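A single protein chain has been omitted; all remaining protein chains appear in their positions.
Should a chain be cited, it is by its letter among A and B, assigned in written order, with residues numbered from 1 in that chain.
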Amino acid sequence: MNQLVYLIPLLPLIGFLINGLLRKSLSKSVIAIIGSGVILASFVISLVLFFQVKSSGGQIINYFNLINLDKLVIPFAFQIDQLSSLFLLIITGIGFLIHLYSAAYMHEETNEHYGRYFAYLNLFVFSMLLLVMGANYVIMFFGWEGVGLCSYLLIGFWFKNDNYNYAAKKAFIMNRIGDLGFLLAVFWMIAKIGTVNYTDVFAATSNFSSADITAITILLFIGAMGKSAQIPLYTWLPDAMAGPTPVSALIHAATMVTAGIYMITRSNILYSLSEVTQHLVAIVGLATALFAATIAIKQNDIKKVLAYSTVSQLGYMFLGLGVGAYTGAVFHVMTHAFFKALLFLGAGSVIHAMHHEQDMRKMGGLKKYLPITHITFLVGCIAISGIPPFSGFFSKDEILAAAYAKNPIYWGIGVATAALTAFYMFRLYATTFLGNFRGSHEQAHHLHESPSAMTIPLIVLAALSVVGGFFNVPEVLGGHSSLHQFLSPAITSEVVHEASHSTEYMLMGISVAVAVIAIVIAINKFSKKPELQDAQGFAKVLENKWYVDELYDNIIVKPLNSLGSFFKNIIERRGIDGMVNGVGKLVNYSARQLRLLQSGLVGGYILFMVLAIIVLIYVWINDNHILSFFYKYF
Amino acid sequence: MPERAELGVMNAIIFSALIGVVMMLGGIVIKSNAGIKLLAIILLFILLGSHLAEYYDLFNIHIQTHGMLAKSRFGMFFNTIIISLTLLYVLLSGDEIVKVGTYGAEYFALIFFSLCGATILSSYNNLLMLFLGVEIMTIPLFVLTSSEKKNLKSNEAGLKYFLMGSFSTGILLMGIALYYGGTGLFAIEASKAANEAQQAFRILLPLGLLFIFISLSFKVSAAPFHFWTPDVYDGAPSVFTSFMATIVKTAGFIAFIKLFELRSVDMGYSWKILLPLIIILTLLAGNITAVFQQSVKRMLAYSSIAHAGFMLFALYNPNDFGKQGIMLYTVAYSLATIGTFAVLTKMKDYTYEGYNGLAKTKPVLAATNTIFILSLAGIPLTAGFFAKYYMLASALKESTSNLWLVIVAVLFAAVSVYYYFRVIQAMYFKDGNAETTEIKPFFKTLLIIIAALIIVIGLMPSLLLDLFYA
Partner (left out) sequence: MSNILSVLLQATNTADNYFPIGIQLIFAAGFVATMIAVSALLGPKRKTKEKLENFTSGIESHGDARQPVAIKYFLVAILFVLFDVEVIFFYPYAVNFRELGWEGFMAVLMFVAFFLIGFIYIIKKGALNWED
């Protein structure tokens, strides 16, 4: 099986090449089959690989040396272990479902754009696989950049809309800020220990001073902030909803945004050595979770709610990482991938039915028009709200338990966020599916359930959202923490928290109770009379996302812009251009003057030559004086 | 191959003179243009063969030259290059040569005679031979320049060339006389005894060298003795301009470098001022004036002045490195110039506007011409880049204090990009209907071969330089 490992990323790459190059000549069905087929094949290989890893452990496969310098050798190698094989499954599995879904969802596009879409999507999967399979930080960085690029391309997929292009640019730039941190961390490692291989780096931690480790982990975390949309680099993710909805599901919910969590989990040995960074990660994660949840309450765009929810859930995961519950974080990545992909795809189904209407104030009562979507969406909402025995409960509980062990305040804020989560999710659910339909007649007329290519992924994901939690049932509930055990070779720095069973029961009880109360309030409040007016007062602040975008605009973008226009108008135009054009003008001017020497008269020419000879002889006679003059002054 | 001072490169000299005579008489017998061209090509192959036979010590005519000619690997290799280039030139432009006027055979004969002068210049060891070589090389050019009898410009150019050429020849003779006065010898490799015997008039030696220096500067069109170049190159029929700007000019440099190799010491320190002075003036006059030209042909004339400025850098290091460099430059510059002039001769309009839209009407011509132009501009991946590189490096090898001069040269090279790229711009980015005369597939094939050679040398200059040492 190891011989086939390279096929996992290679197949999507081939798919990308075929779909990208032949997009004009292939028919839509062929494109869809190629695009989804390669992912399915990768998934099958990943599945086999997963069981192999489960039975016989992981290994590193070296292919060739990517960079081979005197002291620095960076191999092109894949590290297949418990952690990466789990991520492989998530990426290829959910990736396949979303490809399948896209085949129907994107069907209105022309052939060329359809092919382009699948090419981008395949390229994304390739990059993401590279990211998780790489055996060193450089390969990971390749994937890291690749997914950033694909994210940019897909957000701006409908590039005729300028706003979408701005959103794509915003995502790219925010990510670049984070990438700089990542890159600096890699350089730091190379400078200090001259290697970037995970195994070598983790084995050589004693060669780092504690300041080095703190610096490297913080820099890596900055990278993760960008990619995983944490404060302060989160604002791109809601805007990224400009892309097609399946893209939001795959890239901006299930996979790419969890790259930061993967990276920190991968580096858990480093992170566990730096108390400072761990606190930072936990606090940033928690703040993001709460902050995004408050914003989500007042959003009216169905995808925006889900986007902020994603940011919030990512914050949860970072909280888990910060308190040392690496398995919990990975577990939450997995369950979140299930239910958030489900929710996005469900939202996509709604949007599809509503003819690209995303404002949920114009929906309502969709329950009877979209039965499958409704049921699966409801499952997703319950799962994310953390109601047992749905998957979200188990993963969230694990993180909250670890947070409680670290600091009860973390736990308290976490539970509050969970309540908010339940509240805004059911606000979304109630406003969309319950009550009466508020859209136009035409929309009402066309309301229909989506085709099976779209509903099947929904059903599969709904099933996974229900049962996903059972992969890691904690001992307190009679489980074996099987994910825990599975991942333990890869995650060696897990903080094991010991709490009495009664405490754990109490914690679970409180979080579930709070969530249920929030759900009840939300359904009661919004199923009958949803908020249709623009918000007032504090709600308005929330609706406008705490004015963070405006804040960034004013303190970063605008000063930069004015600095830029200063450089452009004054330095560039007056100074540099002036100099450059001045040289050009000088050349032109002297050309015009020198040309006049070429009079065409032989007498003139010979006169010049004689004069030149005289000058040369003069120079020759006085060479000592001239040379000493030059030596004196130059 | 041992250096044998008493033997000159006789095969090339004798055969080039003889085939010139044969060509001349052939013109009486053969009337058709195609036949004349074929005869010229056959004769050139014979010349190349006889030269190679000597190169590989298979066959050569031994003649006692009393040390007036010296055989050197450098000279032999250079002869191989210029004979091959002439062959390429005749293959490419033979049709145009016979079309210039009614004396097709005579044009070829004159080219052979001129080639004879060039081969003498590559092996001279005596100032009299230098004089003979220069004259044998340039006098046919006076005729070739004015060969387009009905064209007033051509006649004017020929007369100007003749007048100014004889002026510079006078200076050359004056220099040789002073040199003789200073050393009592014509040989450039003077024996010690002879040197000491003439200590009293030794002061005349550097003055004589200065005059020879000035005269050779004229021949290679270095400023401020370049004034004849634009008028003559512009006035002469384009095919002959191509010959003059490449083979003849580089032969002048071979003469130059040989003299400098042996005698720069005698110039004292003054050449440290004179050489940079002349280089800068040449680069300035060539590059800057080329900017304002409207005719591509005239622009190329100025650019050939600019290239002379670059080739002068070889004089800084007239031993192996500079020689390698001048060799590479000869090949790179000549290939590109022959190519671009071959395209030029096919154009109906020599101005930049005449090239407008050539890429659409004649894509092969435009593409190959682009490569030639890139090479002339010294863009990497073409031979021209390494040629320039070797030239500048030879100045830096002599002394790093020449860095300022190298920087100046690079700046002028940047200026050159401006006027070169105007041609590319016209061909590719301007709308127009560039008209050409009829173009044969063979011509296109040759252009592609030349372009490929330029790229190959640009990628691996060592291929050529290894031949030099082989």
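The criterion applied here is as follows: a residue touches a chain if its C-beta (ideal position, glycine included) is under 8 Å from a C-beta of that chain, and two chains touch if they have at least 3 such contacts.
The structure presented is a predicted model; accordingly, all values stated were derived computationally and were not measured.
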| item | value |
| --- | --- |
| Of B:45, B:201 or B:469, the residue in touch with the unshown chain | B:201 |
| Subunit B residues touching the omitted chain (full complex) | 21, 24-25, 28, 200-203, 206-207, 268, 270 |
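In the analysis below, only the chains that are shown with their structure count from here on.
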| item | value |
| --- | --- |
| Centre-of-Cα separation between subunit B and subunit A, whole angstrom | 63 |
| Touching residues on subunit B, where the partner in the complex is subunit A | 160, 163-164, 167-168, 171, 206-207, 210, 214, 218, 224-225, 227-228, 230-231, 268-270, 272-274, 277, 284-285, 288-292, 415, 418 |
| Sites on subunit A touched by subunit B in the complex | 584, 587-588, 590-592, 594-595, 597-598, 600, 602, 604-606, 608-609, 612-613, 616-617, 619-620, 623-624, 626-627, 630 |
